[in-house]
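Have a look at the structure below, then the notes.
Removed from the display is one protein chain of the complex; every other protein chain stays in position.
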Amino acid sequence: MIGTPQKLAVIAPHPDDETLGVGGTIARFAAEGCEVSVLIVSGHLPPIYPPEAFQTTRREAEEAMAVLGVARTEFLEIPATMVHERPVAELNGAITRFLRSSDPEMVLLPFPDRHIDHRVIFDASVVACRPVRPSAPKLVFAYETLSETHWNVPGVEPSFVPEVFVDISSYMGTKETALACYASQLHEAPSRSVDACRALARFRGSQNGCHFAEALKVVRIVI
Amino acid sequence: MIGTPQKLAVIAPHPDDETLGVGGTIARFAAEGCEVSVLIVSGHLPPIYPPEAFQTTRREAEEAMAVLGVARTEFLEIPATMVHERPVAELNGAITRFLRSSDPEMVLLPFPDRHIDHRVIFDASVVACRPVRPSAPKLVFAYETLSETHWNVPGVEPSFVPEVFVDISSYMGTKETALACYASQLHEAPSRSVDACRALARFRGSQNGCHFAEALKVVRIVI
Amino acid sequence: MIGTPQKLAVIAPHPDDETLGVGGTIARFAAEGCEVSVLIVSGHLPPIYPPEAFQTTRREAEEAMAVLGVARTEFLEIPATMVHERPVAELNGAITRFLRSSDPEMVLLPFPDRHIDHRVIFDASVVACRPVRPSAPKLVFAYETLSETHWNVPGVEPSFVPEVFVDISSYMGTKETALACYASQLHEAPSRSVDACRALARFRGSQNGCHFAEALKVVRIVI
Amino acid sequence: MIGTPQKLAVIAPHPDDETLGVGGTIARFAAEGCEVSVLIVSGHLPPIYPPEAFQTTRREAEEAMAVLGVARTEFLEIPATMVHERPVAELNGAITRFLRSSDPEMVLLPFPDRHIDHRVIFDASVVACRPVRPSAPKLVFAYETLSETHWNVPGVEPSFVPEVFVDISSYMGTKETALACYASQLHEAPSRSVDACRALARFRGSQNGCHFAEALKVVRIVI
Amino acid sequence: MIGTPQKLAVIAPHPDDETLGVGGTIARFAAEGCEVSVLIVSGHLPPIYPPEAFQTTRREAEEAMAVLGVARTEFLEIPATMVHERPVAELNGAITRFLRSSDPEMVLLPFPDRHIDHRVIFDASVVACRPVRPSAPKLVFAYETLSETHWNVPGVEPSFVPEVFVDISSYMGTKETALACYASQLHEAPSRSVDACRALARFRGSQNGCHFAEALKVVRIVI
Partner (left out) sequence: MIGTPQKLAVIAPHPDDETLGVGGTIARFAAEGCEVSVLIVSGHLPPIYPPEAFQTTRREAEEAMAVLGVARTEFLEIPATMVHERPVAELNGAITRFLRSSDPEMVLLPFPDRHIDHRVIFDASVVACRPVRPSAPKLVFAYETLSETHWNVPGVEPSFVPEVFVDISSYMGTKETALACYASQLHEAPSRSVDACRALARFRGSQNGCHFAEALKVVRIVI
């Protein structure tokens, strides 16, 4: 009864968040005929990162998007940790324009977590998805990002407690291939390795009776 | 992308809860070809109610079910306010049998609220919907019941804060006709009149850009 | 036992929020002899709005305030969506000065919701109401604003779950007349029409046994 | 603006809970002319306690009630820890009868905490206070009981986070005198001594700018 | 600074919960010299289970306890799903006696989740751990049980959001060996396989920088 959406839009704070969070969902829906658009809001840019860092991760992102079957990728190129310094109306406007041009039934947003950019982008994205027009998206969800999402402080900051599970059992391999494109971002440390990603997908699967799953928190569903 | 379910099961604590909570959703899905089954767990039976009270509300329920287009209605006939005195395994078993025989994709449960029967039936129903078999329902939601649901104590008991809205703009009339069948249950008092139902549907609609809506809280969605 | 306050102060982020949220309460208390002061913090000003937009809504607000019986209205004239760019101490100071000059027993604040201005003004207002002086207000509440308040994300952002209900059954007409003054702000769309306002008041009334009510969340009560 | 209620009803699970929780509020309102009724639901009865234990605490309660200025005290005499074994409708009925006979504007209930009797009595009392009749009480609050209330598990069970503070600066002495009547219940241990009570009242006072206060959580206020 | 406790007590609702939840923690502390006691409250007994089921799981539990290095195991033998039918004071008493005889610094309790026995035993155990005596345990935590704990309904029932992580990287093998003893309980299904356990431990490790971890929620810590 919940079938494949015709068009899906994913908002990612930084390159790799979309793959960590919903790489399997993207791969599955794309394989089932969905047109997937990805907006990458921020990037590894000066002053925190050297100029070449952005080019590296952008190239990695483009490879990963190809693996997943993404139809269109857009980069806003706002420097990391500085997203909240832009005027609110400007960021809201940029995300709104992306959503209007991709016209999705389903939108996937980053959960507002330890990383300040994730919080600001979550807020601007929910504003952009308000049901104030008949064309507003009908299915809006937030996804988890390994490590950052699980570093919110329990009882003080919102916890990611998902209600929605996407069965990605047949797409776990594709997700891992896409993750492997991000050589500059993933490492051996336990907090963000490919192995930890696989374990998380296995755990999310165990919550709803399938082998691998990605978990989502509902922002709004209109049926 | 979220289409009409092929089979829908609704668990109602007492006759009228299903119409108050999701009468419009039932009417819409039935009109769209869905096979709807309703289980009414408790009833207006002795010792709290006189013996004829149950027969009255049962007759009213059957009329309302006909208006809404329900395919099958089952009554467990447990006396009101005494549901929690049954052995847990017995109630779980009865609900599980109902779900197996109706084999739904979508299940709608009462929210655990001021009425003790609603809490006990919510709990047993969630147990019966656990994803422990491939045939477990993929879409499980809780619905609100005017008055009882809004008498939970804020900050102490769970609040009904919905994420899902079903557009019932074309079925509000049918819902009101079904409500009118429950002559013994609805009254002029502000807390549970047909007018209050209509206002609630209008308010829920205003939250997501449609004229009338019913609101649901997600228990689990597997895509 | 809770009688009419002698002086009431209402903080509104933008013109119309005070009427949408607590127009009935203002009208009732004013009719009962209370001196009501309203502070409108932000406005439809450049760069987001054309210069004449502010004059239009200001004129509309003054008419609405006259309908409701407000004794004094003050406009801070900070451009919409830019309230958070002011120094924190400056906004706190402006609200504190307004409260000292109006010296209220009861203060009504906007709930911190989807609109960033509402969040910033809520925070500054709660700071201004801290019980650090004997003259601090004894009754501080937050009110809901149709649409924005109900677009917070459940389980992630705070939900408006009210504990206080003001019976406005005799003042619903006055509230609707005041709303009608805001011709530039209200529209036919379901999310913010006069009809949706009426439905919300009807629903809030059904929660506590009266015909129409406005709902509040307690910030602090000192008896 | 919040004046003294004409009639106040207090529901206490066991003798001493009413004094620990709201002894100062009772003393203040009684001194200001309010008619106070107290219902003590459970007691130190067999099988957990020896038969004479109930007589001792009943005598102590009657002395304490005299100190506080309570007009009427009623004892339901249900054995401690066994309240939940009574039929739900019977307990609801007993509390409803008490409320109808005392006809209060304000009702004070125990918070649902570590002690199972407190939870069951809270639930039954909130049912009895539902706004289903014009005579339903307009002001319903829950109070804290030193030790038990603060033993709820954070993040798992509801926390007592009060919004209402009653200034009992002039009645702290009376509260301590009433507490001293409960010789069999209070002890030197830190968790429930007179000294700990005084410290709690001092802390609650510091939250709202007065010397001693009792704190309440709002169940419902209708203005 | 948090060293190995001298004595640890674990309360398990049914045989296998202790190993699923904290098998690695038990194994690590036992290896480091801690005396571990386990209380298994309920069991696979009639009327829900055939008489031999209890003997099977008891034998399995004893093998698993030997693998983990548990010093003492006690079985209360209350039939599964019927724990809440015992008088509250009796269950509280049985757990209190177990805790007094094992005299632990640290106690591990089941989280109150989808399984009704887990809720009732959590409540009784927290009562038994109240800090009313100098000998009360200083470190009390709740643990998660794969599948049941993650079937609580988000936003309605408490979520397991842990703050404490025990590094079990060197004891993951021992935990898996102990799990393997429960041949009658574990299965190939995704929700409760050894593989899902390993994935959960890997995910919990990723939250705090170690390879495998078990997660706990704090009930109380006294330093």
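Remarks
The letters A, B, C, D and E name the chains in turn, as written, and every chain counts its residues from 1.
In the analysis below, contacts are C-beta pairs under 8 Å (C-beta built on N, C-alpha and C of every residue); 3 or more make two chains touch, one makes a residue touch a chain.
Everything quoted here is computed from the prediction, not taken from an experiment.
Interchain touches from the omitted chain, evaluated on the whole complex, reach A, B, C, D, E.
Think of the hidden chain as still there; on chain D it touches residues 146-147, 150-151, 154-155, 159, 161-163, 189-193, 195-196, 198-200, 202-203, 205-207, 209-211, 217.
Not every partner is drawn; the one left out touches chain A at residues 47-48, 81-82, 84-85, 114, 116, 147, 151, 153-157, 189, 191.
For chain B, the list of residues touching the undisplayed chain reads 154-155.
The working rule: only the chains that are shown with their structure count from here on.
With contact taken as defined at the outset, chain B and chain C are each touched by A, D, E.
Where touching is counted per the definition, the chains common to chain C and chain D are A, B, E.
Copies chain B and chain E of the same sequence differ in orientation by 120 degrees, per CA superposition (steps of 5). Look at the contact of chain A with chain B and you find the same residues on each copy: over half of the numbers used there are shared. Using the mean of the Cα atoms as each chain's centre, the chain most removed from chain D is A.
Residue-numbered contact pairs of B-C overlap by over half with those of A-E, the repeat interface among A-E, A-D or C-D.
Centre-to-centre separation of chain B and chain D, using mean CA positions: 36 Å.
Between chain C and chain E the centroid-to-centroid distance comes to 50 Å (mean Cα coordinates, whole Å). Among the residues of chain D, those touching two or more other chains are numbered 131-132, 154-155, 218-219.
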